[in-house]
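All protein chains but one are shown in place.
Read from first to last, the chains carry the letters A and B; within each, the first residue is number 1.
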Amino acid sequence: MRKVAVIGAGMTLFRRRLMETPKELCFEATRMALDSAGIELKDVDAVISGSAPDGFDGVHMKGEYYSDGCGAYGKPYMRVFVGGGTGVFSAISGWYHIASGLADIALVVNEEKMSSCQPHPQSVFAHIWDPILDRPLKPNLIWIFAMEMNRYMTVHKIKKEDIALVAVKNKRNAVDHPCAQLADPNITVDDVLNSEVLAWPVQRLDISPPSDGAAALVMASEDAVKRLHVETPVWMKGVGWCIDSTMWTDRDLYFPEYVARAAKMAYKMAKIDNPRKQIDFAEPYDPFDYKELHHMEGLLLAKKGEAPIMTREGVTQRDGDLPTCPSGGLLGVGNPIAATMGVKIGELYWQLSGQAGKRQIPHEIKTGVTNAWGDLMQYGAVAVMGV
Amino acid sequence: MTFIEKTTDHRKLRRWEGNIEADYIYTSGLAGERFFTELRKNGRILATHCPRCDLTYLPPRMYCERCLAELRDWKEVPATGRVEAFTVARLDEEGHEAPEPQVWAFIKFPGIHGGFVHIVAAPEEKVKRGLEVRPRLKPQPLRTGEITDIEAFEPAEH
Partner (left out) sequence: MGQTPQKWPGIELSNDDLLNKKVTQTRYHPRAKFSWSAGEAMSRFLNELKEGRLIGRECKHCNKILFPPRMFCEQCFKPTSKWVYIKDTGTIQTYSISYLDKDAKRITNPIYVGVVSIDGASEKMGIMHYFGEVTKDTIHIGMKVKAKWKPPLERTGSILDIEYFRPLKEGEQ
């Protein structure tokens, strides 16, 4: 397999409602990524896009619909979709286009416009459930998070205060992100604990917001990196992905085994045998605050039940020993499902290439890991990146 | 190897009824906002031009799909277009016989890339490829800034 690097990235603002069409959001992010890589569309061999259910934008086959905004005209093109996992998986797809030798330079463009769906994107989430077993119960998507969070808290005897610390950290980190939707420099644990109870144990400030937005990457082979004299390539060191049983009521929700399997696959490729020591920072997928902790454990960065302790001890702060979500994450920057690539793979790229500005981790970093998670709680996609 | 048991009594096989209910508001976007506002207010049809690729896009886009440059060059579309291709719809969207056949056409304008798919208000026997047509707009106060502000295309009079 050939070596693959990220050599440019772009993203739009993440907001509850944006005026741009899905095509225009794709264009904005793609144009930025090309400019940041210093290349033009003619240099691109293949285009990959990622987006969540068509039901959000309200356009069927939206991958085709917005493809012109992704720069796909006349090029090999595909859309990938693995639920919330798309935020990392489409970059993995970009990686295998290049690693395989099929392409030298690839664009990866992710988009979501959730505000098209009225009155709330929840009405589309209702249709991801099993129509016979689950939908007659009129489920709300937050229920599965609430059930998973409760199981995780109960098994490990975790206090809500310790989970709320994640929301506080990420929303504060997001203050330094120019695209952030829900940054808050003054938020406290009490704010989270006193916020409206939506589906206990989930409260309003435990959740990331639905958002509109797009993000894009330029990925390149080692040959292209040399040819273009890229000064700060960030290498894809390892990738992994895995799906668990779709019968989600048949497994113990306290630990994401599928994330651990995806992580082991990625670590093996990256020659990492002690992730806690060899990984310098992480962007675990954080649509809910407890998910960051759950994923730190799934990514083997913390022992089972110990991620809350690391958080309480400050290890995961931006200047801590293992910073997590230095971008501000989904909790602070926003959650346009697939477009969260901008705060996951995108953040790893900007941090590792020293372009993260005010968000830059203050000490030396060489290796980062990120994951995205999706479907009905069973899909894990993991990427290790480094310099 | 297949399923070990299979129901042969079809009365025992169940179906489950449901629907996917959803509602949408689509914004017109940056290029669309200018296009529809101009159509609504002034009854003009605008396109965007890429100087590098020398392509004029209709409906207008804010970017060129060929070179991905941002487009800032707007121009008015000629008043008369031509039927490039057409079909006659005899069934409605539910598959029932329509009260009367409707002519749908792809309409192009000289020097313009793209065009409109729209209704041609003319008897089907009159419509042919190359027929010159002009848009018939709703009266200004009734226009809302949507594609239906163009009621139909009509044969151009000479």
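The working rule: contacts are C-beta pairs under 8 Å (C-beta built on N, C-alpha and C of every residue); 3 or more make two chains touch, one makes a residue touch a chain.
Please read these numbers as outputs of a predicted model, since none were measured by experiment.
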Positions on subunit A where the hidden chain makes contact: 7-20, 25, 28, 32, 35-39, 58, 115, 119-120, 122-123, 126, 131-134, 136-140, 142-143, 146-148, 150-151, 154, 178-179, 196-202, 212-213, 229-230, 245, 247, 249-253, 350, 355, 357
Positions on subunit B where the hidden chain makes contact: 1-7, 12-28, 30, 32-33, 36-37, 40, 144-147
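Going forward, only the chains that are shown with their structure count from here on.
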Intercentroid distance (Cα basis), subunit B paired with subunit A, Å: 36
Subunit A residues touching subunit B - in the complex, by the definition given at the top: 18-21, 23-24, 27, 30-31, 34, 40-42, 55, 58, 68-69, 71, 73-74, 115-119, 123-124, 127, 131-132, 135
Contact set on subunit B toward subunit A in their complex: 16, 18, 20-33, 61-63, 65-68, 70
